[in-house]
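First the structure, then my questions, so here it is.
The complex appears here minus one protein chain, its other protein chains still in place.
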Amino acid sequence: MKQLVTGDEAAAIAAKLARVKVISAYPITPQTIIVERLAEFVADGELDAEYIKVESEHSALSACLGSAAVGARTFTATSSQGLMLMSEILFVASGMRLPIVMANANRSLSAPLSIWCDQQDSVAVRDCGWIQLYCENNQEVLDSTIQAFRIAEESLLPVMVCFDGYILSHTAEPVEIPEQAEVDKFLPPYKYPYLLDPEKPITMGAVGVPEYYEEFRYMLQEAVLKSKEKIIEVGQAFGRQFGRKSDLIECYRSDDADVILLTMGSLSGSVKEVIDEYRGHDERVGLVKVRAFRPFPEKELVDSLAHAKAIAVLEKDFSPGSTGALFSDLSGTFVNSRKSPLLLNFICGLGGRDVSSLQIREATKAAMEAAKIGEVKKTVRWLGLRETMVGLKP
Amino acid sequence: MKQFSEEELLAPGHRACPGCGSILAVRYALKALGKNTIVCAPTGCMEVVTTPYPETAWRVPWIHVAFENAAAVASGVEAGLKSLGKRGIKVVAIGGDGGTVDIGLQALSGMVERNHNVLYICTDNEAYMNCLSTSSLIMTKDGLKKITEVKEGDEIYTFDLKTHQPVLKRCIGIFDNGAREVFEIETLHHTISATPNHPFLVLKRNGRGRKNKLVWKTLCELKVRDRIVVLKNLNGGKSFKFRFNPIQKGGKVTHLNEVNLPKHSSPAFMKYLGIWVGDGWVRPGRGEVGFALPKGSNERRSLVKLQHVLFGNGVRTNDMYIYMNSVNLARFIHFLGFGSGAKNKTIPPWIFTLSKEEKEAFIEGLMLSDGYKNGNSFRYVSASHELLQRLRLLLQTMGYRVGKIHWQERKKGRKCVHRRLLKDTAFGYICFSKRKKWNVKKYPSQYKYQNFLIENGHFEMEKIEKIKLVGKEPTLDLRVEGEHNFIADGIVVHNTGIQRSGATPYSAWTTTTPVGKVKRGEDLPKKDMPAIIAAHRAPYVATASVGYPLDYIKKVKKAASIEGPTYIHVHCPCGPGWRIDSSKTIEIAKLAVLTGMWNLYEIENGVFKLTFKPPKRRPVADYLKMQRRFRHLTDEEIAGIQRTVDEEWKRLGIS
Partner (left out) sequence: MKLPPSTIILKPGNSEQNETGSWRSLKPVVDAEKCNGCGLCWLYCPEPAITKGKPVVIDYRYCKGCGICANECPVKAIVMVEEGQK
């Protein structure tokens, strides 16, 4: 049944359909609607769950670990500063291999203080060991969140579902909401192989002495790498049941493209429109959209990008002193290849700044020029920057 | 006695210090709670000593997540059980004052405010716990090892505080304490790096006519010219047995290069190795052992003689070099652990376990190749810094005086020892000499004044020459059973440090509230945790002490039976932290209550009730004087503390 819902609402509805038993979350713009909707569901008896009104994000995630460890399906949501506050526990959650699902409404990081969208927050914690999925539209927010529970519980890894703050979180779109019975068929009840239970007492979270630490870290790496298969498997199963399948990446008109744009998140939607314009003029341009950022879909990206002459990576984040994160991860995959397309990085959309089709065309043109001359004059460019204000122009 | 359940839900074999008060608090709590409990713990002593993977002392379900969030994790566990309809399981958080009173306060406040059905027990030993830099070299039974190479179970040389002799003790754990600021202490013959809160054994002069004593002081309390205990000489040692399997006949091994490898060390072999370290190389793949010894030199003559005595077969020579072809000899020398390449050679740990005679032979060999006499002392030159570092410590265990490592850069063509440098090189040298024997009998008190440990065959005092900050380094904490000290880089160091928490009582010494000229210990009173939790309107709050286990267990049972957030704050003496003897834990816990410095009470639904009143309150001095963390207190300061206790009793309405 199609309903007009915002991204936040879609995430809340997905958590309800997944029959979560414990919600432990602290409100922060632009995720607040998620926790408010869930509070309403619980208050009305539509969702039978314990709602912990934690006093901070750090405690929010800590409580999630506790409830996951006793066998309750657990959900939380946050954004930006909250994600940073709980960052210590993000690493603990993946190290303890507890399957928690978190919705993250992408918001830029202070300072300067900003409540508007960019992807710096989730990108900053890409090393925390969580699976990271990015959504292009609200339908994907709902679908990915439901799938996240199955991916998490079958991989024994926490999953964060990221979607752009305001652009998706607060914008209503028509979304197909599946029936509860259908979701029940798709998501079996939560089962974790190790539970805190007085009948079978176990110790969780022991000290990782040097004799064992490296092995546990290796197993975490193996688990995250292996989750690629799980993400594909669950995406296909979802497609069979609900008619919409998901994958690690999505290719849009890129099979024969000379220039390919690479993005994550809602930007993909805007880029698709520009691609269609170019194709209308018989220009061979395409898009590859990254859905799973962690695990990094190395093989899939190389397969879909290697044939192109130039790749324009557009992203809403950067690592000060270096390039954007998606760009540096991508360069790593091509580093040992004999034949690599030229790679260009475009930083855009920071702090909620609109990425217009003009900017997207600017990026595409730069990539086309590089492809023509066979050389990248400037690797990293900032789109939409007002150069007079930063002293680049008088 | 019947009121104490027989069941032990905490197994022995945990690594708590002997006499630990906090582990008793855990043991008693579990007796009161029984099997149907889930325990959530923050990072802390109780977590670290009970769960070093793969061992656990817990016989109930237990989870640890991080330092500041035990109460939040417990909230999640409670909510999870509730959501699943699982009844009858009690959720308990057990955390130290470290993880509760300061960094853990927010999560605890949230848990109480939300009315979770959780009992929170704070085991209060009134402080938090510390480290050596990871480059330290530790004297173990198997020889000198890097602190990062030391394993649990290794036997380590420690300083026996009663007899002032070296004694071997087992290493019971190694913990990584992350990157910390590290300082370097230099004495005339020793150098060590450690964090500012690391304790060293220092001489304290108590004035004319009074006895001088050895006391522990942290690095930040040390001053230039303080005298610390260092290692002088380690006796004993014997021939080292080699466990090496030579390749049998076949392949490259022909009768031409069959050689009888020594089964254990001997002076002749050690001298041979000494020469090899300076002038030799090995190519195991080619089965070649070579020496760069020019024709006609003394060294070549000595080597050929040794070669004959040890292995019997001949050598190939030319003007500059001597070669031996033997696959097994090459592999053997490689196996001995000296490393390869001029810059990377080192002294393997087993050299340190040899007898004096064999060590001397090794030194003789070294001196033949890269050493020379300089006035009244000897010098040894090497391009490997690690070799010089370890050689320095080796010489010290043999009773030599050794100076610092001097490092220099020299251009190509410059003469170095007896050859010319083929290219620009960086290398170092050390000077060493035999000790002059002091006639202690002639001027005993003067010599004793100069060196407190002069009559000691193994240790001595050395003045600190320099203390400087070297920067941030990764640090490790080594725990040694019993003695709680060990010898690192030749200096005696302690293995536990104590930092203040919000629960540290007024005037107590800790490493972050040390006693100095301007400040004298902790200058703030203890945070009143029971009052804070009671202000949240928790239905039950209580204090307890491990000195009164019956009272404590009754309170745990009561708190556990109440639906809602409950809090018990239990006083736990800590031997290393309070500087008391391990046998006095219970005695001091009782004294705290008998002097009024710790009171046993309940606050049930806001109503205060004392559960034990000492018949005649003893003076606080009885309690304070037993602990070295308070011994800097003057009579006046003690009187001040007495007044605060008197006032507190008045405030609580106890007469």
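A few notes on this one:
Letters A and B name the chains as they come in the text, with residue numbers starting at 1 for each one.
To be clear about the criterion, a contact is a pair of C-beta atoms (placed from the backbone, for glycine too) under 8 Å apart; a residue touches a chain by one contact, two chains touch by 3 or more.
Because the structure is a prediction, the values reported are computed rather than measured.
From the options B:G19, B:G143, B:G371 or B:P539, the residue with contact to the unseen chain in the full assembly is B:G19.
Among B:E357, B:D424, B:D523 or B:E587, only B:E587 touches the chain that is left out of the view. Per the touch definition above, the residue from A:V175, A:A206, A:V313 or A:C348 contacting the chain not shown is A:A206. Of the listed residues B:E8, B:D424 or B:D622, the one in contact with the hidden chain in the full complex is B:E8.
Here one chain is not drawn; of B:R27, B:K82, B:R114 or B:H569, the residue touching it is B:R27. What chain A contributes to its contact with the hidden chain is residues 95-97, 156, 194, 201-208, 212, 215-216, 219, 223. The missing chain lies against chain B, touching residues 1, 4, 6, 8, 10-16, 18-21, 23-24, 27, 50-51, 53-60, 169-170, 172, 481-483, 549, 575, 581-587.
Methods note: only the chains that are shown with their structure count from here on.
Here chain B touches chain A in the complex through residues 35-38, 40, 47-48, 51-56, 58-66, 68-69, 71-84, 86, 89, 106-107, 109-110, 113-114, 151-152, 173-176, going by the rule given at the top.
Here chain A touches chain B in the complex through residues 21-22, 24, 48-50, 52-56, 58-60, 62-72, 74, 88-89, 92, 96, 196-198, 200-212, going by the rule given at the top.
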